[in-house]
Every structure is written in C-alpha cells, then in structure tokens.
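Have a look at this one before I ask anything.
What you see is the complex with one protein chain gone and the rest in place.
Chain nomenclature is as follows: A and B, assigned in order of appearance, with residue numbering initiated at 1 for each chain independently.
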C-alpha cells in the first residue's frame, strides 16, 4: 500500500453540491473550515449531470466546486462517478439491469442499477472514468481516487442471462474440466451431473433445495466479478494518472456478506470502509468494535480510512435511532482507537429531497445553529488534537478468526439448525473478549498467528487443510485456542470431513462427535457448572481431552459441553452470555493476557497511545501516565474519564497490557 | 350535487339475481317488501351475461328482473356492469391485465382484471355503458347510475407498459418541462436526472430505495387515472340520459389508500361509500365513526349514501367476526347519525358458490327463518320510522384534518420510523375526541375552518403553504389548534421545510425541533405529568411556547413533550391512550366545546335530531326533550337507552352542545 492520503486524523464527508443551488456553496466551504473538514468525497452520484447525454460531458460546474474546495484548503477524495448510471443509459440498455433469483428485473429509479457482468455498462463507465482521470488526475486537490461506491451494495449478485454466461466462464476457468466441477459439487446427488459447462445456470429459484457447492461457488463468482470490475476502473486510473492512490469504500458489515474483502484488500492502495451503527442488533457498539477490528484485519493491521458513517440516525433501518449527546465523539474515537486514521461521514448537508433526506449529516436540516453542528465542530477539534496518533498500530494479544467463505457456507440452508448464524457466533465471542478487557485482531484463518496468546475460532464451519496445523502450532508454543460448535465440519468444497465431527479439529481438540443434536427454538440446557446454554448440543466423546462442563439435562445428559485438550478448548454449545464471559475471562487469564476495561469501558492501545472510551454511566479510572491529548493535560498514574466521555493519552511508559 | 335519489332513510342492497334460478326471484321481491328494502343495486357483475360474446347483448333476463322490481315498488341503483370484464375479453386482450411492481401479471379469475389505463378495456366498457344507458336510462325504476364498482379496489395501481406510457403523459402534462420534474423529484440525488420524459418508468421494484417524489407522483397519477375513467363512463351516461344522477361507490377505509376522494367528490352527483367493520383494528367501532365522519367531510357536509356494508361477518379478513344480536341496528344507526341518508348492504341473498359465499347478507344461508332476517326486518322498520331525519346536517364543533396526499407521503419508506403510520395517528386522535363526547368533521386541510372551536392536525407530514396561515386564523379568533408530531415536515413536493421542524408550523406553535429521536419498538418514555408515551420524541426547544409536559427519561430527559403557544398546542410524541384522552378533554373544555357521551355512548346531533347509541353494558341516560322516533314515545328531560340499544330523538329544544 502507498502512504495514507490525508494528514493527521482527518475529518471528512461526502459532498454532493449538485443537490444545492450554487449560492449555498460558499457557505458550505466556510462551514467546512469552521468544522475542520480535511477532505470531502466528491462526485459519487454525479454521472447524470457530468454526462447529461451519451458522450457529451459537462464538467464546468464540477471544475467550479473543485476550485472552491481547493481554495478553501480542503482535499478531495475523487469518485469516478460511476456508481449510479444515468437514466439515458438504462433506458437504452435494459439488458444491463440486474435480475433477482426469481427472475424479477430490478428497475431504475434508485441507484446501482447495473449488472456487474454487463459489458455495455462497463464500456460506458470506463469511458467516464477515463474522462475523469484525464481532467482531474493532476488537480492539486485530488489526493485519492474513489472507484464507484460501495461496490456490491444492492447489486452484489445478479441472476440474469449475462451473469449466467459470465458465471459459466468463471467456472470453466476455475475447473478446466467439467468432471472436476461435478466432483466438487457432488452432482452424483439428485441427478445433477453436468455434461458441459454450457448447462450450468446461476442458482436461481428451484423446486427443491439447491446444491450448496453451486451456491457457494456462485457467491465466490459474485465477489470476484465485482473485484474484476474494480480492477478495470483502477487500471484506467493508473494508466492515466499513476501518482494518485486508488481505493473503493468497503461495506464490512453484518448485513452485507457478498464480498470477500480479504481477497479484495491486496488490490487497494488504502483500505476504506463505511460503517453505520445497526440498531437492529442487540449490541450496537460491540458490533462497531468488531467491525473496526475486522477492518483492521482486512488492512493487515495498517491504518485505514473510515469513509462513511453517520453523525446520528440513518434512514434505512425500521426505526432510526439518533445518537445521544456525546455519542458522536465517542463513536468516532472508537473507530480511531481501533485503527482508523480518518473519520468521514455521509454526508455534508442533509438532503432536502430524495430517498436519504432523513439521513443525518454534518449540517442538519436545522442548519448551523444546532447541537449537531456544534458537536461536529467539537469532533473536528478533537481529531486535530490527536493527529499525532496517525500511523500508529493497534496492540492486540488475541486473534479471532473470520472468513467470508465460511460465512457463505455456514448460513446456507439444509443445515442441522437454521438458528445457527455465523455472524451471531462471531459477535458473541468478540464481545466476550472485548468486555473482558482484551483487544482482538479479527483476521483471516490464513493470517500469521504467531504473535497471539489466544486464538478464538467461533463456528468456523468451513476450513481448508492448513488451519488445524497452524492452530496446533499455537498450542504447541503454549498459546490457547478456543473453538466453538459447528467448526471444521467441511472442506472448501463444502464436503463433510468424515469420521466424526469436528473433522478438521478432532485431533487438536481431543474430541469426537458422532451426531448433532440442535435444540428447538427457545429450549435451553443446564450445565453441571451452573451455566445454561441453548441452540446446540452434540453427541460428544473425549479422546484425550478433559471435560470442563457437561449437561445435566436436555437431549444428552452427562455428555460433555466444554472440553480442553491442554490449551485447546472446545465449546460444543452456545453458552449463555454470563457463561461465555466467564469462560472468556478464564482463558484470557490462563493465557496471560492482561485485561483492562470492561463492558462499557473500552481501553485500547495504538502504539504508545491509550484510548479510554467510557460508555458506562459512572466515572472510569484507568491506570496510565502521560498526556491526555484532547484536553492537553498531564496524566499521572491514572486517568479519570467521566461517564459518556473519552480520553486519548500519549503514554510516557507503556505498561504491559495497558 | 343533485338531490338525494332515494326517499327517507332508505334500506338497500346489492342484488345479484343471476346467481339464482328464476324461481327464486318472486320470493326475493316478496321478502324485500317484508324487509322494507327501498332500493337495490343491480348489474354490478353482470357483464359476462349481458354481453355473452363481443357485441352480442342479452338483456332479456335483465329486463325481466327489472320489471319485477319495479312492480314490487323497489327502486334501482343501476350499475353500468363494467366492474369485471368477461373472460372472452381478457382472453382476447391479455395486454389489458394489471401488472404489479414486481412484473407479475395479475390474471383473470377473480374481478377487476383491467388496467385503468387500458384503451382496449375502455373501448369495450364504454360500448356496454352506452348500451345500458340507451336501454335503461328511461326506466322508471332507475334512480341512480352506479359507475363500475369500487373503482380501484384490486386494480388501483398498475405498473404495466401501458400504464408507464400513461404515467409519462400525465407527467408531461403536469410539468411541461422535464427540468421542472427533475427539480421536483430532486433527481440530482443518486444520478437520477432525466434527460426526457421518455426515460421515466412507474416506480417498479428497484435495487435500492426509490425516489419518494417519484412514488408520490405515481400515487397521484393512479388516483387521477381512475377518476378519468369514471368521467369517461359518466360522460357517456350524461350524454344519453342526463336526468339520472351518477355516482360510484367509494371505499374510504384504513386499508385502501389509493384514491384521493377529496379530488373525486366534485365529479359525483351524490357521495356513495362502502363500509365494512375491520376487526383487524384495535377499535372497530371507532374506525366506523371516523370513516363516517370522513365520508361526510368528502361530501362537504351533505347527506351521503352508504352503498355497501355487512349485516354481520365479511369473508375477507383472517377471522370474520359476526355481529352480536342488536349490533346490526346500532351500527346502521351510527352511519345515519353521522350523515348517511341510506343504509345498504352487500348483498341481498348469501351466495351458494364463489369467493364471497361466506359473506353475510340480508337473507342468510339459513333462509328467511333466521335471527338475521328478523333483525333486517326490524332495521327496515326503524329506518322507516326515522325517515324524517333525511336531509338534516350533522352538528360538529371540532374539525380533524385528513389528507390522502399526506397519507401517501407519510407512509413512504426511509423515514425516521417505520412505526409512524398516518392512519394510526389520525384514528387515535379522532377516537380521543369522540370518546370525550364531541363530534368531529373530518375535513381536508383546504376546508373552511371558520366554524370550528377546535382543529386537530394529527401527523400531517405533508402540507402546502396555505394551511399554516389558516390555522393561525383559527388561533387568532380564539380557537384551539392541536398539532401532533411529524406534521408540517415537507411541502407538496416532499421537500423538507428547512431551518428546523415542524417547518410549516414552527411559528404557529412557537417551537423548533432540531432532530427526531424515534423510540425503538416497545420502548416507552415517562412525562413529568405522570403520563407515558412511545414511538417518537424529538430534540425540541420552545421559541415562545409554554411547556406543558417534559420527559423524565428516555433519550432526551428534560426536553419538552407537549407545549402550547396560547391556544396552539404541539404534541411531540405519541401519548398513551389515557394521556391522549385527558389532553383531548382539556383542550375541548378550554375551547368551550360541550361534551356529551363517552366511550361506549355516542351522542350525535343531526339538525334537531339527537342520536344516542349505547354500545356500553349499562343503561345510558342523556338529557333531551322531544320524541323518540323508533318507538314513537315522548321524551321529557332525558332519555334512557338500554345497553346495546339506540334512540333517535326529535328534540323539542336544542340545548347548546346536546
């Protein structure tokens, strides 16, 4: 990757000046300066105005606003403007529209109305990209190229005939021989044997349950297809203006599964990520911490760029909860604490019209005279004050494994329990580790695990053959490994690892399971250590492991629920939250992980900087000596952080585990 | 409007003799006479039998039944018979079928299988209308033309290509210049700028959220398109037989939003309305009272015609609750009390076969020897007894504002809370006013408000620029205005009124809101007056108003929840039912509205007639002097009405507010 495109810890935002009369623009620049906005993303949805008819470009208004920004000292993350094609293009080429698995065409009238495999879309989009690159590649305000926008948001998968042909080509490339595909997909089952690649379709709706490896490969194809599209834009940009770095904004999220960002990351000059609090989840801020930790994992530990977030409520959840006073600062610093070197928002000024007019912004409908804008100014000042944090790396003793392929495979149908959801399992264990006062890197199963004291493997249903040896090495050097139910079940073809579950980890864990016995919704079981659990049990026997806890009731009384094989732990059920927390603390303590913080008080270290984020309702006192950067005051021995507030301390001496 | 087509307070019904052998017809006439049926609606679904093949008409059987009715002294509301096209027409012209937003064709086999914009349907339908008009326009039994039936029930919106072309023509007519459309729809957002009207589509399913003004204009188009169809039939009828008045039966209802009946009403010679109790709602009879009051509002205060209702259960709700003994009379008199000058039912005789065979009727499956038919006879006698009420006007001190445009806009997606539903808010406040013992006219925001002591404005999200001045006039003359949350937010283009919420009413109410803070489903907040509330809070500050109640908890403790600016009240949350009731009573009392009645005992005045409807389980005593019309007995000082019973008193002296 190249060096980070913006200075210090930058405040940024999407800026859509075309939604406002020109008379508003100078006020925009002045308020941006007041707020300390360091950069804006420009042009994301400007195609229809930049190219009002095929091949005729109107850059005048764009030149003007770019000039105003540059004069105002505001850098630009320049979008290629291809995210949403103009109506003239979709009207002329309805064959570029996406089609869902039912065969419904998804019509224009919103955004991203294009099939990722469409050649006609690509032709028009790349022509625009080239125009943009030629005109703005050398502009001094432009510090970063922003390919399309949230690639795959709303058009991540398409089942149209164009996509079908592209899928067949991808399969032919992957397998070479159709018999290899037949073996991998297990087409001997249900008379699905393909005589030729030409017979394969995308997994559209079927009378009975579909072939899971077919579905899994389609998921892989869809991720690859959009990455290929990214590369096409990137190549045009590099060709014309090689000096400006290129990225696209990821949407690493619990409600967006369609891109394998580990496979995308190497193509990015900097990792950019959009994050919105999801109030449909039970633990909103825990999810943010998780996603930040995963984004850092995708970035290979390097600082990353928060490209979009919200100053308060969004508009796309059933009920859009506003941030309470102070939360904007706290949530923004959480991103920084966990590796972001810029904090940006959608969008500068709340829209008057259109589908996102109720999305919060830096300047709300109420205008400059508002609590929200005053909080934005306060945030800008805080980010400036902690600018020296930029470039530092987060310190973590724990690795938690995450894999998009495993997500895709785990959440397919026809499994023992549809209540087993990959994200739920991962969130639960990440929260337990975080609440216990440790920091976790969320990394790929293929990551280097040598630096971690604890490796957590929640419900990693699909694994290749390399992970078990890697975990064995962790155990061999005294590290702890914690594996939970429904892990290691299949290989990368979604073929069962035979001989007993959890196939890949049986030896590592010293256990063997003959059969799964998932629990009915709402049913719970009791453990002999007093805890309870739900969702899952299995007919487990030990083969070397020690039993830590067993069931006293349920379908399998007396059967082990938690085991350990030295430092290799197996959790064969979904423990309740208290039992999960207790077990997390036990393992962290045994592994020698110093724990600081608690549920409600996050303490995270980036290099010599200690972030204290106090979401709780009481004052938090954390031992540290140095200088608190936001207030500029000295800290001797410990820092007191009021409820709802945050501190960032340049530590004089780093104590182990602080 | 012309004078009312039927005499006294008429009892009527849909009559479908084609469903029965001719041998049944004489018994039908005899039983109608026994029940006091004054008119029947004939021919609604007779097209396939009247025109068994294209252009060949078979009127013989129709002549015969019309003759029998006329001989029996029963007037006829003559349907044009176009509601449901015959199979030969849809089979020959599948392009006339409606298509939903997913692209699914809706096939024949039920009713209303026609696209409102279909030229081929219109051609065939108008030919039949002309035939009907020529043959029956002079028939002495025919007192009213009944265009089609429940226009828009099941085919109110169509997304087919024919509709798309009609929508484009409507837009071109509305906007003239496509740039005006672009401004109004805010197409600068998400690259939606249209280069030409030719590029516009109906709002079919899209990958992401659609443009809300696009959706709103489509709703307007669909309402206009069916009204245009009504006019086409009406013009044929007027042309051929100008002396017979023309109407169509509205379906003003909480589950049917697609027609803006305020815009339809001027085209009607008399307002006709269908009403069925909806047991999916929490307050069944309150909804009836509301809809009656709104129907009267649509009729501009004039008497209206209840064209359809049910003697007991319907067949289209998940569970179809039967009326208990006595409820038929009580519910029928509720319609009359609130302005109906006729009470009609679907249908005369319960069907043996077909999709509505379990819908109740005047003659049930059990036949004449049944409690139901005896109740019908009793009802007929009661309506005859109160015939002199016809033509009188309901007396109301309260106006409650209602607007179909506001409904369409309020319930669009991507709003702060999907839990905010327009109808829910309106029902809640109408019920509070009614239970408090007042009568409300439900009228358009453009109605003359000069006669009302109180004007209630529940969640009127969309308003034009004329309402705030009109409400200011109400306040200026000492009237009370009560506005609830999420009102006055946007103009008629669905553009935010900037500078703080509620944009249109900020000055009137003396408040300013910076941000909405809707509550999670199930969450409640407490007010410092002891009440509770849910659904909604906002970051409200007063600017002249006085605080009536504030939150003690929730996201915004200490923030005002209820304010008053003199007699302009703002309710910034959804109060619980008791708090809503208490506030309604307080405002009514301060406004000098005399309150008579309660939840369970409705007292409504039409001119000099006082209706007392006792739904409660105890006797009700209401002060009035005069003559009870059903029993023909004198009332001196007060009337006692037994539980479950009703009284209609011609008052000797009208006391203020009785």
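Here is the rule we go by: a residue touches a chain if its C-beta (ideal position, glycine included) is under 8 Å from a C-beta of that chain, and two chains touch if they have at least 3 such contacts.
Small disclaimer: the values here were computed from a predicted structure and weren't measured.
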Contact residue for the chain not shown (choose from A:174, A:193, A:280 or A:586): A:193
Candidates A:60, A:266 or A:499 - the one touching the absent chain: A:499
Sole contact to the chain not displayed, among B:196, B:370, B:466 or B:638: B:370
Touch criterion as defined above, residue of B:110, B:450, B:466 or B:640 at the omitted chain: B:110
Interface with the undisplayed chain - residues on chain B: 16, 18-19, 45-49, 52-53, 81, 83-88, 90-91, 98, 102, 104-113, 153-155, 279, 312-313, 315-316, 318-322, 324, 350-358, 360, 364-367, 370-372
Positions on chain A where the hidden chain makes contact: 102-103, 185-196, 198-201, 203-214, 413-419, 493-496, 498-501, 512-521, 539, 555
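Please note the rule applied: only the chains that are shown with their structure count from here on.
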Chain A and chain B, separation of their C-alpha mean positions in angstrom: 48
